[in-house]
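What you see is part of a larger complex, with each chain still in position.
Per-chain residue numbering starts at 1, and chain names A and B are given in the order in which the chains are listed.
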Amino acid sequence: MKPRVLVNGLGTIGKRVAHAVLLQDDMKLVGVATLRPNFVVANVMSKHGPLSNVDLYASDPSYISAFENAGFKVKGTLTELLENGKVDVVIDCTPGGVGEQNKQQIYEKYKVNVIFEGGEKARVAEMTFNSFVNFEQAKGKRYIRVPSCNTTSLIRTLHALDERFGIESVFAALVRRAEDPHNPSEGPINATVPDAHVPSHHGPDVKTVMPNLNIVTMAVKVPVTLAHVHMLSVKLKQPVEKKDVIQAFEETPRIALFRIGDGYTSTAEVIEFFRDILRPRYDMYEVVVWEDLLNVEGNNVYWSHMVHQEAIVIPENIDCVRAMFGITDKWTSIKKTDKSLGMIK
Amino acid sequence: MKPRVLVNGLGTIGKRVAHAVLLQDDMKLVGVATLRPNFVVANVMSKHGPLSNVDLYASDPSYISAFENAGFKVKGTLTELLENGKVDVVIDCTPGGVGEQNKQQIYEKYKVNVIFEGGEKARVAEMTFNSFVNFEQAKGKRYIRVPSCNTTSLIRTLHALDERFGIESVFAALVRRAEDPHNPSEGPINATVPDAHVPSHHGPDVKTVMPNLNIVTMAVKVPVTLAHVHMLSVKLKQPVEKKDVIQAFEETPRIALFRIGDGYTSTAEVIEFFRDILRPRYDMYEVVVWEDLLNVEGNNVYWSHMVHQEAIVIPENIDCVRAMFGITDKWTSIKKTDKSLGMIK
């Protein structure tokens, strides 16, 4: 039987996860819940939007009239739906910290399975999940967390090397986009803003999935909206050649190689590729490594990769549903997910 | 018989026009020609791209080997194709000024019909075309020009008012995007750059379609890539009420009304709408007027509208093919085009 999925929260991640669930043939989207009406909800639920036929639930009953005044048809409330046993798993895409509140106030009461996002602390769940690292351990877990965009990109690329060559240590410098493209209120405009924590939280977050990895990260925020860029210095446990690293990345799904020499000189041209191939919302689920910037010196590997903060975690969320319920094995899930999302590899 | 269309030039406009022609049932894309391989051509012609099954022609034979070295299959050259009478109309989307050279060196020789874009001077063609203003006059013309993005947006909104109320005079202040999103080399980064000509060329360009309009325009360039924004002060020949102007815009295809009050507070949220409804490349063919910013005082109307420079001229190009060959009447063409492109009105 197909697991019945409810997506709670229709922000940047929630609206994408809901759409991705709709594209799967082995799970069912029973609805989406959200707090209050806004332009994003209006967009995706409109007759032109991908969720036009999906039932909408109010996560807080006191906003039902606000939805109705804004022209939305509300099918019911989140708690009614859970009370009636209509949901096997909630994918909680609410803002950071709200998921933990929801767990305490709602999810535990109704004994529903939950997938949390990376905005939640790791303690909210029994495990933090990545398709490539710990798919099999997810089966039967009630609460699982899928880490955030930067962490996911690091896990994908580092795991590909760690399982082949062993990693001694990692230093990653993150150049973060300041805000998603749809939000004009956040800055900076002409400044570089160092992350107030050194090391940044990204290193420890990677360790929630790869606990033995020796990793330190630092971050700055810059005035761009398209994507994060990481610069990595990785020391392996053995010397390798450049072609070995390239091959490791080529063999790994969800890592795409682009070349400066082919004209992809910045995040802008890479995003243009995804616009040009008509990828919906130009969502780049892949982490992109600039192949011709990769450099190897003995045990040391250096590269830059690019992370589309809006989209990269979507495939791992879909896999996580399958892993939690033991629907397929790891590689079957990865392939199904990637095909459904039109990934290029 | 369906007109056979060749698109010459695969830049921002050419790649979109070619894709739009593919979506029509009453014209046929015989191929695309371009000068040399680059990442944009690679994107759209790739197996993932919308032009993957379209024949590629070299506009300059000396670049054939460059195409082949880059992995492209070249079907032939532009001039061979024209010589063999395989093309009824070329849509010339080459960089500004090249179209006129092509006319003198190629198109006149092969007596092919041509649609030029707004980067060319008006003198290149027998008329400058807009679907709403002079569709009927295009029939039988050999050379027609479709004006550029800013001009098209002004014609659409101003014509809607002029035909209903009469326009006495127009002043438009244009706040231009500095460069398209895919090009990271152009600035400015933290500056506002006035157009070096006052009045700017946009006013005279509108007059190539609406010759009796009394219009003056000024422009600045700012560090954004998404869209142009215009601020207009229009004096009508008679007093109107706000609802009359709203109605005029509502009744006109390709003008879409959005509201600040609904959360579309900037160009960013409007673009997000088109991403959220999965519009390919988020192309906004519509000119967007902020409805709740529109203000009327007696004869004077003030509003702001938003122009997606990459996409707004595409529907007019498609209409122009039909108009040139007298395939359908004006409103049939407008409706067919708009339906094929998934427009929201």
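Note that contacts are C-beta pairs under 8 Å (C-beta built on N, C-alpha and C of every residue); 3 or more make two chains touch, one makes a residue touch a chain.
Source: prediction; values computed, not measured.
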Hey, this file places 2 copies; any idea how many the whole complex holds? 4
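The criterion applied here is as follows: only the chains that are shown with their structure count from here on.
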Between subunit A and subunit B, what is the separation of their C-alpha centroids in Å? 36
Per the touch rule above, subunit A residues touching subunit B in the complex are 15, 38-40, 42-44, 46, 48-50, 181-184, 189-190, 262-269, 271-273, 275-278, 280-282, 342, 344
